[in-house]
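Every protein chain except one is present and positioned as in the full complex.
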Amino acid sequence: MLRLACDYQEGCHPKILERLVATNMESTAGYGMDPYCESAREKIKAACGNPDAVVHLLVGGTQTNATVIRSILRPCEGVVSVNTGHINGHEAGAIELGGHKVLTIPHVDGKMVAADLRRYLENVYKDAAWQHGVIPGMVYVSQATETGSVYTLAELSAISEVCREYQLPLFLDGARLGYALMSEGSDMTLEDIARLTDVFYIGGTKVGALLGEAVVFRNAGLAKHFFTIMKQGGAVLAKGRLLGLQFDTLFTDNLYMEISRHAIDMAMKLKNGLKAKGYTFFTDSPSNQQFIVLENEKMAELAKHVAFTQWALVDENHTAIRLCTSWATSEETIDAVLSYL
Amino acid sequence: MLRLACDYQEGCHPKILERLVATNMESTAGYGMDPYCESAREKIKAACGNPDAVVHLLVGGTQTNATVIRSILRPCEGVVSVNTGHINGHEAGAIELGGHKVLTIPHVDGKMVAADLRRYLENVYKDAAWQHGVIPGMVYVSQATETGSVYTLAELSAISEVCREYQLPLFLDGARLGYALMSEGSDMTLEDIARLTDVFYIGGTKVGALLGEAVVFRNAGLAKHFFTIMKQGGAVLAKGRLLGLQFDTLFTDNLYMEISRHAIDMAMKLKNGLKAKGYTFFTDSPSNQQFIVLENEKMAELAKHVAFTQWALVDENHTAIRLCTSWATSEETIDAVLSYL
Amino acid sequence: MLRLACDYQEGCHPKILERLVATNMESTAGYGMDPYCESAREKIKAACGNPDAVVHLLVGGTQTNATVIRSILRPCEGVVSVNTGHINGHEAGAIELGGHKVLTIPHVDGKMVAADLRRYLENVYKDAAWQHGVIPGMVYVSQATETGSVYTLAELSAISEVCREYQLPLFLDGARLGYALMSEGSDMTLEDIARLTDVFYIGGTKVGALLGEAVVFRNAGLAKHFFTIMKQGGAVLAKGRLLGLQFDTLFTDNLYMEISRHAIDMAMKLKNGLKAKGYTFFTDSPSNQQFIVLENEKMAELAKHVAFTQWALVDENHTAIRLCTSWATSEETIDAVLSYL
Partner (left out) sequence: MLRLACDYQEGCHPKILERLVATNMESTAGYGMDPYCESAREKIKAACGNPDAVVHLLVGGTQTNATVIRSILRPCEGVVSVNTGHINGHEAGAIELGGHKVLTIPHVDGKMVAADLRRYLENVYKDAAWQHGVIPGMVYVSQATETGSVYTLAELSAISEVCREYQLPLFLDGARLGYALMSEGSDMTLEDIARLTDVFYIGGTKVGALLGEAVVFRNAGLAKHFFTIMKQGGAVLAKGRLLGLQFDTLFTDNLYMEISRHAIDMAMKLKNGLKAKGYTFFTDSPSNQQFIVLENEKMAELAKHVAFTQWALVDENHTAIRLCTSWATSEETIDAVLSYL
């Protein structure tokens, strides 16, 4: 079976594995107090160009979203997201478990539009009864989005501006951040992300690590008591160095960006191959997730050879499917998948 | 520096590491739907002697306690624990985050006493205003306890009996279960644990794994929607096979029990050495955690060579410290530590 | 100023006030354990035609919705509602505070349509990743709805049928239940409501009482520990007889229905007057809330004499407003309001 169902189906990058093996019997302090975590945090701060940043290492994406959002919002506040946001549909109510509502606005190609955000916020406060509703307390975006689209620098800057005008912290979910930064036509750097947001995370699970997400707060004020809030949410890893070693490796010699670039190369090879064969795309994605529309019969046939994700019912006879590349995808796999399409 | 501060300061057992290396580039389904998780679950069910059991693999201890307790209690119900229980003091309010109170009763040597539990429950319902208080909804014990003590079969059976009389699910925190089962004088098996409790977990993080705790529910009814409750709590690992591979290895050829036995052997060597030198023990522990009382000056001296945990202030001049062995502790380390004492 | 802004702007029905005065210095047990609460509960059970019902008296609507929903849902479950449901937009996140998501489906004229509910539920379980999302755990409807519409017996029966097929408790918010039951063309009785739902409440605050909502559970199993869940949510009134006396009075000699009928008579007089004058209606409401569209200038003029609610922006120059009648509205008020329109 060829697998392009998701970007978390292999283990970790071989360089990470090497270091795990090399350090396995070392004895270190737990809970992120070891030298590997310390080194990883420093490298990430440097890569973000922000010496005041505070970095914490968590295990997974839903956990990270829920913990960050819970740490920022006060009671009665909600988080604004597009309706297709991961926190709205794919996290089993993790935000609500923390006592907060996800306030949704429509998306355009999976992305939030700054003008829509502004209009939404204006309307909230125009309503005479706004004090009876959930109060917007922060804004959530993903880079790349659920449907593979990627914010441009101008787009994210405009959202950031609205957030600052309304004094709402901007949180960017970067579960696939490497793939976004290396995507076709991307005009943004990690430093831009760090500058335009108040808190974001750098996804490891989908980009070369066994597990792990690195949260970057703009400053210590925003991160107050964050370690204990993580602990309360079951998000502190006892053998924290497992996270430190991975991010330290990923942020050495530009590895994170290089392996992300590879995934994009594979995605573009796949996309071009599909285009050449005349497939209809469900979205026009420049990143590592590609979505095409298949007749249901064709889809059933493909499923015998390739693992993919059924994404959406298009009509009675057609379904949109997702094919994902990652740091681990080989050219041979792409060739083989294309041969079945 | 010699390290006996805790039982999670090294990586994982070499056999686990070998399998991680061997399988690293395999491509599998995520979220625990892979063959390694499936195999691990089957081996654990067999080891528990309960084919009806439902097994889920989580990442860490606080996460597991909070998720299990939240899945069982209804609103307004609390969990009964001894006041020294891990959930009461060391989890940053993880149980309260789920909306539930920890109802404490006194411990004897770190353990709950069945007669105390019965008296507590009788008194709850004797109070005319009991409907204005938190209603006991389940019972929590640890094996081994926070202070290294271990329940006998008779003691746990008596607690189990009270729970069944009051129709309260009994949950056993087995973060150090291997060390308890292999402790000096232990008269209990894994099957006994599975028979006497309604849900318990087998600790991996402290017993040979990089991370991971295996929850065992007595039956499917108790585990309803547990996967989604895990997801909501950020407790589902995307690359779930990392957990599967580890528990599969630990439950092959009795590895879990063998490495636990080693830790106990090292702990007894340490204990006997300390006894021979005339140290005062803070508790009389048969398991992998040993607690002694030191003069503060002596403690400061020891700290130059050995990493340990300061456990409790005994008086102005004395402190109780904890020394932990684990699957990874060598005889040489014990000898060297003893040489400093 | 003439006031038709809402249906909770006067005190209580004079018969209630009389009894409050007559019994003021009586000394009774607290927390709903007094004879007036007991009598009210019995009368409500009789009026519902269900001797197995369990009745609890709470203070307000948001409190009642949140407490009932929290008492029924398990972790990771959500409540299905139309997007215009009160719990979705007007309760400041009360449901989320309890840890639960409101799962919205589109409305038709403010109402849920049984076929839409069925399709929604079918699609939830068609999604291969449904275990990663919030699981529908109950269904919420309002009678009358936020926009004044009223379910017919056939409509509510169809919804009830879908709920029973999917084993989802059906909860009906009856903050304006009297006005719905007495609305123009209503074909439903209180007994029908009690038969078709699993739990519902009879609104007092908007229908003659100073405060108070009476929750009716179909049976004791659904209401397990409900008193303590109320207490936990701060929803138990110490001087509970204040609620008992009011519902006892409202359910004596059909008072609740009579005063509701009066409100409908006044609403229809208003509606007919507005129709005669050629106003455009925003919704075609048979109950005590009437919605018309006004030019903004006209609205500003009206606001000098009449208190109303601005409901929705229709376009740049037009706004929909709400005019509410209640048990307390006089014919003179209607005449006077019409004279300004």
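Order of writing sets the labels: A, B and C. Residues in every chain begin at 1.
Here is the rule we use: contacts are C-beta pairs under 8 Å (C-beta built on N, C-alpha and C of every residue); 3 or more make two chains touch, one makes a residue touch a chain.
This one's a predicted model, so the numbers in the text were calculated from it and none came from an experiment.
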item: Listed residues C:Asn50, C:Thr84 or C:Gln232, member touching the removed chain; value: C:Gln232
item: Contact footprint on subunit B, counting only the chain that is left out; value: 75-76, 78, 89-93, 95-97, 99-102, 128-129, 131-135, 309-310
item: For subunit C, residues in touch with the removed chain; value: 1, 3, 5-6, 8-12, 14, 17, 20-21, 23-30, 59-64, 66-67, 91-94, 97-98, 205-206, 210-211, 228-229, 231-239, 242, 307, 328
item: Subunit A residues that touch the omitted chain in the full complex; value: 31, 70-71, 74-77, 98-99, 131-135, 224-225, 227-229, 231-232, 236
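What we mean here is this: only the chains that are shown with their structure count from here on.
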item: Interface composition of copies subunit A and subunit C: same or different, split at half; value: same
item: Chain occupying the most central position, where position means C-alpha average; value: A
item: For subunit B paired with subunit C, centre-to-centre distance based on mean C-alpha positions, whole Å; value: 49
item: Between subunit B and subunit A, distance of the C-alpha-averaged centres to the nearest whole Å; value: 33
item: Rounded Å distance between subunit A and subunit C, as computed from the means of their C-alpha atoms; value: 41
item: Two or more partner chains touched - positions in subunit A; value: 91-93, 97
